[in-house]
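Every protein chain of the complex appears in place save one, which is left out.
The chains carry the letters A and B, assigned in the order they are written, with residues numbered from 1 in each.
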Amino acid sequence: MNDYLLYPGCSMETSARAYYDSLKAISKPIGLNLNEIEDWNCCGATEYLGISLTPAYALIARNLALAANASNGKQDLVAPCSACYLNLAKADHYMREQPKLGKMVNEALAAGGLSYKPGSLEVRHLLDVIVYDIGLETIEKNVVRPLTGLRVAPYLGCMVPRPDYENRWSDHEYPIELDVLLKALGADVIDYPLKTECCGGHMTQIGPETAFELIRRLIATADEHEADTMVTVCPMCQLNLDAYQGETNHFFGTNYHMPILFFTQLMGLAFGIEPKDLGFGLELVSARNVLDSLGVKAPPETPPAPPKRPRKQEGLPRPKPLSKGPKVDELEKEVAQ
Amino acid sequence: MTDVSLRAVPLVPNPVQIEDLTLLEEVASRTAGVSRLEMCIQCGTCGGSCPSAAIMDHTPRMLFAMLRAGMREEALKSNTYWMCVSCYHCVVRCPQNVHIADVMYTLKSMAIQAKLYQDSTAPDFSKTFVEMVEEFGRSFEIGLASIHYLKHFPLRLANMTPMGMGMLSKKRMSLLPKRIKNMDQLNAILKRAKELEAVQ
Partner (left out) sequence: MTEKNDVNTTLTGGQEKIGVYICHCGTNIAGVVDVAQVAAWAADKLKHRGVVIARDYKFMCSSLGQELIEKDIKELGLNRVIVAACSPHLHEKTFRTACSNAGLNPYLCEMVSIREQVSWVHTDKVAATAKAKAMISGGVERVRHQVPLEAMTVPIHPDTMIVGGGIAGIQSALEIADAGHHVYMIEREPSIGGHMAQFDKTFPTLDCAACILTPKMVSVGTHPHITLLTFSEVEKVEGYVGSFTVTVRKKARKIKEDLCTGCGICQEKCPKKVIDDVYEAGLGYRKAVYTPFPQAVPNFPVMDVENCTYYEKGTCKACEKFCPTEAIDFNQQDEILTFQVGNIVLATGYDLFDARRVTNYGYARLPNVFTSLEIERLSNAAGPTNGEIVLRDGKTQPKAVGIIHCVGSRDRNFNNYCSVICCMQSLKFAHLMHERTGATVYNFYIDMRTPYKDYDEFYQRVLEEGTLFVRGKVAEVTDVPRIPAEKGKLIIQVEDTLIGKQRRIPVDMVILSSGLEPRKDSYETAKKFGISCSANGWFTEKHPKLDPVATMTEGIYIAGCAQGPKDIPTSVAQGAAAAARVLGKIEQKEVALEPVRASVIEERCSGCRICNGLCPFNAISFHEDRMVTEINPALCQGCGTCVAACPAGAITGTGFTNDQIMAQIEGLLLLNIGQEPVAA
C-alpha cells in the first residue's frame, strides 16, 4: 500500500471533476492510498504571486504546514494539478534557498499557529508517483482492456516538467513519463512534438487571441498526427483545450473535434472501469468516439502482430538517442518488451 | 536688431529620463530565491522561447536591459510581465540560470503598487482572484468570471454562453462559493504576511 497526502486543488471539485472521479476510481486497483489534507486552501495559482511575495508564499505554505503535520515525515505530498504542484514545490524550494523568505513565511504562519520547516516534505506530481512509485508493472497487471489502436497524443503542459527543481523528470522539453504510461496501457502513442508547449494558461482571461492561437496550435498538431484524443495531466490545460475549443474554432473558422481527457480516465478505461465512474460525459468536446473505438477493438486473445523488419535506412545514418540516466532507461526498457 | 525671441529660446537637449540605478538590485531583492538577475548576458534565449513574445511591448531580455539601465517608469509601464504565462521555458533554457519567471511576478507586484500599468485587464484579474481567495480561502470561478468579463470583455459574454451553460449543466462550475473551515487562521496568516511585506 502506498500512502500519500493529497492536495486536490480548487479545480478538482469543479472544472476538473473528471480528474477527481477517475483518480478515485483507479486508486484502489493500483494500491494508491490518498489521504486528503484537512481544510486545505487555494494555492493562489499564478495570480497571488503577482500581488505580493510574502503573502503569496504564506498562502501556499499554510498547506505545506498542514501537510507536514499530517505526514510526520512518513508520507509524500501529491498534487494532481500542475499549477498547485509547481506552487507547492516552488515554495518549499525557495524557502530553503533563501532563508530570509523562509523566516518571514514562518513568522506569518506563526500568526495562525502553524509552522513549516522547508525540506520536510517531498512534493510530487501525481504522474510522477504513478510512474515511478507505483510502477509500470503494477499498471500493466491491472490492464484488462488494452487501448489497442487508440491513437493518443500525450500532452504534459509546461508546469510539470519545468522548472523541476528536484530533477524528477527525464527531460525539460521532451519527457517520456506520460508516453511510457500510455504505452503500458496498450495505446498507440504519438510522438507529439508540442508535448510541453504552453496551453495559454490564464491568457484566456487576459489576452484571448494569444490563448486561442496557442490552443489552436496544440490541437492542430495533434490532429495532423491523426490523434484520436489528447491526454493531459493538468486541469487548466484540459479546461483550455476542451472548454475553449469551441471559441477557438469560432475564432479561426476551424472545425476541430479533439476530445481532451485526463490520463487517469484512460487508465480507468484500460482497467475495465465503467466510463460513467471515470467522469466521461463531463467534457465539453465529446469523447464518445474514444469509447466507441475501444468498444470494437480486437479481443485480447488475438496474437500480437509480428515485429516489422527494420526498413533499410535511406540516406545518411542518424545519431542514436541519448540515454537520460538509469532511472529513465529502466522505464523505457519496462515498456519495450 | 537681433531677434531676442530666438536667443531667448533655451537649447533643450533631448529630455533625459532620470535613471534609477538601484532598480536592478531592488527587483532582485524582492524576488523569491536567488534571482541572479545581474548575471544576464543579454543572449535573447528568453525572448526566443516566450510563447507570448509577439504581444509583449518588450521582450523579456529587453525588459532586463531596461531594468539594468534603471528605466523604472518605462519598465513598469511595459506590458511584458503581464503577458507572461509562467511556462518556464525561459528559466530552464537561460544559460545564466536567471529566475526569469519569478522576476516577472516581482514586476507585477511592483507595478500594482506603483499603479503604473497601462492595461488593467491582467492586474484586475489577479486582484479579483485574490479577493475571492481572501474571502473564501478557495477560488470561486463563476464569481471571478462574471466580475472580470463584465468589466473587461462584455462582448465576449455572448460567445461564451454555450461554454458557460455547458460548464454549469455538467456541474463543472458551482454557483455557490466553497469556504474553508479555518478562515480565521488563514486571515491571521495573511494579515501578518502583509505586515511583514510592508516593512521590506
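Just a few scattered comments:
Methods note: a contact is a pair of C-beta atoms (placed from the backbone, for glycine too) under 8 Å apart; a residue touches a chain by one contact, two chains touch by 3 or more.
Keep in mind it's a predicted model, so treat the numbers as computed, not measured.
Note on the undisplayed chain: of the listed residues A:Gly31, A:Pro193 or A:Gly272, the one touching it is A:Pro193.
Contact with the omitted chain, checked across B:Ser35, B:Thr59 or B:Asn79, is made by B:Thr59. The omitted chain makes contact with just one of the residues B:Thr22, B:Gln42, B:Gln113 or B:Thr161: B:Gln42. Considering the complete assembly, chain B touches the hidden chain via residues 41-50, 53-54, 58-59, 61-62, 89, 92-93, 95-97. Where chain A meets the chain that is not shown, the touching residues are 171-174, 193-194, 217, 221, 314-322.
Keep this in mind: only the chains that are shown with their structure count from here on.
Between chain A and chain B the centroid-to-centroid distance comes to 27 Å (mean Cα coordinates, whole Å).
For chain B in complex with chain A, the residues that touch the partner chain are 30-34, 51-52, 54-55, 82-83, 85-89, 91-92, 101, 105-106, 108-109, 112, 121-123, 125-127, 129-130, 133, 137-139, 141, 145, 148, 153, 156, 159-160, 162-163, 166-167, 170-174, 178, 180-182, 185-186, 188-194, 196-197, 200.
Across the complex, chain B is touched by residues 10, 13-17, 39-42, 44-59, 62, 86, 90, 93-94, 97-98, 101, 104-105, 107-114, 158-159, 162-164, 172, 197-198, 200-203, 205-210, 214, 243-244, 246-247, 250, 281-282, 284 of chain A.
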